[in-house]
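What you see is the complex with one protein chain gone and the rest in place.
Entry: chain A
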Amino acid sequence: MSVLRPLDKLPGLNTATILLVGTEDALLQQLAEAMLKEDCTSELKVHLAKSLPLPSNVNRPRIDLIVFVVNLHSKHSLRNVEESLHHVDATFFLGKVSFLATGAGRESHCSIHRNTVMQLAHTYRSPLLFCDLEIEDFRATMAQRLVRMLQICAGHVPSVSALNLLSLLQSSENPSLEDL
């Protein structure tokens, strides 16, 4: 199947799966390792992909959270993410998708303006996180944050759902459609 849907598979017992999509292999690998090091009551599964659609011949568990990683130094990564977004079903964007922008620390290397990524995240109504994945401490903090988000999206945290989290993360900078 070429389009990812959030509820087309049954959930695994106490399993939470995250899919990281991005062109920066080394950074994604390091982030995945940092996430797996985290202490977590659920069993974590981290999938890495360069782009969507994912090959259909592989048997994979249900994906609870997709994080699209954009490197602000490379326009190629932004184009790649934009094209991959077409292969995600609309119902995924109800709190189960997040964007992560890396490389904002080195302003002199940036070829994408921050606002471009902010507009992308706003178009898809999903939270945007900024983190310099090259720096170990920031990566560890981001890994912690992603693990908590993943647990919520997989439904392992009682009384908080992905949609609740989405409305909490909707910052006051981007007022929702009703305010306009």
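The rule is short, and it goes like this: a residue touches a chain if its C-beta (ideal position, glycine included) is under 8 Å from a C-beta of that chain, and two chains touch if they have at least 3 such contacts; residues count from 1.
One rule holds in what follows: contacts and distances are computed from a predicted model.
Hidden from the displayed complex is a chain whose UniProt protein name, among "Sorting nexin", "dolichyl-diphosphooligosaccharide--protein glycotransferase", "glutathione transferase" or "Centromere protein L", is "Centromere protein L".
Note that of A:Lys37, A:Arg60 or A:Lys75, the residue touching the chain absent from this view is A:Lys75. Within the full complex, the residue among A:Asn59, A:Ser108 or A:Ser159 touching the omitted chain is A:Ser108.
Annotation: of A:Arg5, A:His87, A:His122 or A:Arg145, A:His122 touches the absent chain (contact as defined above).
As for the chain not pictured, it touches chain A at residues 23, 73-77, 79, 107-113, 115-116, 119, 122-123, 172-173, 175, 177, 180.
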